[in-house]
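The complex is shown incomplete by one protein chain, all other protein chains being positioned as in the whole.
Showing chain A:
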């Protein structure tokens, strides 16, 4: 009786260890590839202490409270990423959020970041839960009915992420018959299907990247900005290829009707694009992927009014 129990216990322990080991296998590796001392440095931004946005209810309230509430993503490496151990955020979108905040008169320690998922963005902006949102937020007419945009500050497009040694896939056309991974339900699914690719879908891009690293799929597809982040995280293993085959204009989402704030954010974007901060921020984040910075986008006349 006792021997049987021991055997059973030993078996379960063995099996559990196996399961535990599996779990570890799937853990996303933390940012070990941040680059050495020669890596490009992030810019620092001069806080404009004289900022005064009369007529902007959002700014007036934030100034009175002494803090600026910014919505962002937390799961996009080198774009909008939160290190859960330190609670620090980094990435290109985060830098954009910070440079705008500096011009509005808020120092980095006055910024309060909140993670907000794609499906809840409009409601949290309209519902006053945040002052503005920076996180791969495509400007489109449907969203403009509920909120206003500043920008665009970056023009992304659907592109392809492949293993460094892959020479077979060079553009969207060459994905015919190839296994391509993207997120369940996303617009990227329909786009890539038009090129007759075999589509694999998971809940998040990090799972697709995992499948790409084990070569279960040939490519991962979505906006190039997101892909560059993963390429930067897996330096030397992955690369972004092909001309973007769609156009996503990333803007900063803010409360509808606050034209003063919208203009101030647009001015801030213009200023930091002109003085080189934008390029520096790109080089120190998405630029680590090996892809050169795209052209700085023109401000949209409909948001720059």
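The rule is simple: contacts are C-beta pairs under 8 Å (C-beta built on N, C-alpha and C of every residue); 3 or more make two chains touch, one makes a residue touch a chain; residues count from 1.
Here is the rule we go by: contacts and distances are computed from a predicted model.
> So which of "Amino acid ABC transporter membrane protein 1 (PAAT family)", "Acetoin:2,6-dichlorophenolindophenol oxidoreductase subunit alpha", "sn-glycerol-3-phosphate transport system permease protein UgpA" or "[NiFe] hydrogenase, large subunit" is the UniProt name of the chain that got left out?
From the choices "Amino acid ABC transporter membrane protein 1 (PAAT family)", "Acetoin:2,6-dichlorophenolindophenol oxidoreductase subunit alpha", "sn-glycerol-3-phosphate transport system permease protein UgpA" or "[NiFe] hydrogenase, large subunit", the unshown chain carries the UniProt name "Amino acid ABC transporter membrane protein 1 (PAAT family)".
> Using the touch definition up top, pick the residue from A:129, A:187 or A:246 that touches the left-out chain.
A:187
> Using the document's definition of touch, tell me which of A:83, A:128, A:171 or A:216 contacts the absent chain.
Result: among the candidates, A:216 touches the missing chain.
> Looking at the full complex, which residue from A:60, A:138, A:201 or A:275 touches the chain that isn't shown here?
The missing chain is touched by A:201.
> Provide the residue numbers of chain A that touch the chain removed from this figure.
4, 7-8, 11-12, 15-16, 19, 22-23, 25-26, 119, 142, 184-187, 189, 200-203, 207, 210-211, 214, 216
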